[in-house]
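Submitted below is the structure of interest, expressed as structure tokens.
Missing here: one protein chain of the complex. Every other protein chain is in place.
As written, the chains take the letters A and B, and residue 1 is the first residue of each chain.
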Amino acid sequence: MWDSVGDFLAMGGHAPYVWGSFGMVAAVLLVEWLLVRSRRRRVQIVLQRQSRRSTANGSEGE
Amino acid sequence: MLRSLWTLIRRDVSLIVMRRQDVLTVVAFFILVITLFPLSIGPEPDKLRTLAPGGVWVAAALASLISLDRLFADDWRDGTLEQVALSPQPLAVAALAKVAAHWFSLGLPLVVLSPALGYSLGLEGAELLVLALSLLLGTPVLSLLGAVGAALTLGVRAGGALMALLILPLYAPVLILGAGAVSEAMFDSAYTAHLSLLGAMLAVAVPLVPVAIAGALRIALD
Partner (left out) sequence: MTARSIPWLKFTAPPNFYVLAERLTPWLWGVAALFLVAGLYVGFFVAPPDYQQGNSYRIMFIHVPAAWMGMFLYLLMALYGAIFLIWRIKMADVMARAIAPTGALMTFLSLWTGALWGAPTWGTYWVWDARLTSTLILLFLFLGYIALHAASDDREKGGRAASLLAIIGAVNVPIIYFSVEWWYNLHQGVSVMRADGPSMAPSMLAALLLMTVAFWVYSAAIVLRRAQSETLSREARKEWAQQAACGRLTRDTRERAVAQAQQENAVSESGGQA
């Protein structure tokens, strides 16, 4: 259907609209994924620290 | 139950009337917002006339929103709300009474004033009547919906702006129908359909929304 890579990228003259849409979706989903991942990491690190502290004290927090 | 409803309304109305300041503030706000339209758009009568239905309705919605902001706040802080919640009558009835009193003292003046303000923006004759009628049917719904927002934001940081975010989307249907009725009247087409739908909304909102308000108040009281 597409003659060349350039033809594909041009999207029949609708390139800014098509790639603007797909690009925004990709960017938003990627950022969301990164944010969720970093929050997960942060929570895990906090809990790991707490876990170490509670085993050191031999008790479960306060 | 009707008796207690009536007593509650009387108590609240007299409370608000004692603080005449509040009524004046809301009415002044309503007029000021409408004044902003000719100031920002220019004095050409044609332009103002096309804008008039939406303008009056937006001003009424904003006035309703700011007047409702503190609807339950005082009663909540001094413990009145807790007593009402513990009393035998349903909290929804008390909430309805509260909103009714609020509307009689702060909503009704806007309805009464609206023909004059509509006239100043270029509406004429029957259009003014339709404007007042649409506000008469619509503003109670706005008060009820706004009361839900006021109850939900009790004891919450950043109350006012948050309440606008919560409630203005819910105002949309009432605004569309209300301003729509006046626009229809301007084009001499049938505005009764709009008014009937507004009336239907009011009829649905009066029994149902107080239940939601009571639920929101219970959450704040817990």
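General remarks:
Throughout what follows, contacts are C-beta pairs under 8 Å (C-beta built on N, C-alpha and C of every residue); 3 or more make two chains touch, one makes a residue touch a chain.
All of these numbers come straight from a predicted model, not from anything done at the bench.
Contact between chain B and the absent chain runs through residues 148, 152-153, 155-158, 162, 165-166, 168-170, 172-173, 176-177, 180, 184, 212, 215-216, 219-220, 222. By the touch criterion stated above, the residues of chain A touching the omitted chain are 1-2, 8, 11-14, 16-18, 20-22, 24-25, 28-29, 32-33, 36-37, 39-40, 43-48, 50-51, 54, 60-61.
Just so it is clear, only the chains that are shown with their structure count from here on.
Separating the centre of chain A from that of chain B, both taken as means of CA atoms, is a distance of 44 Å.
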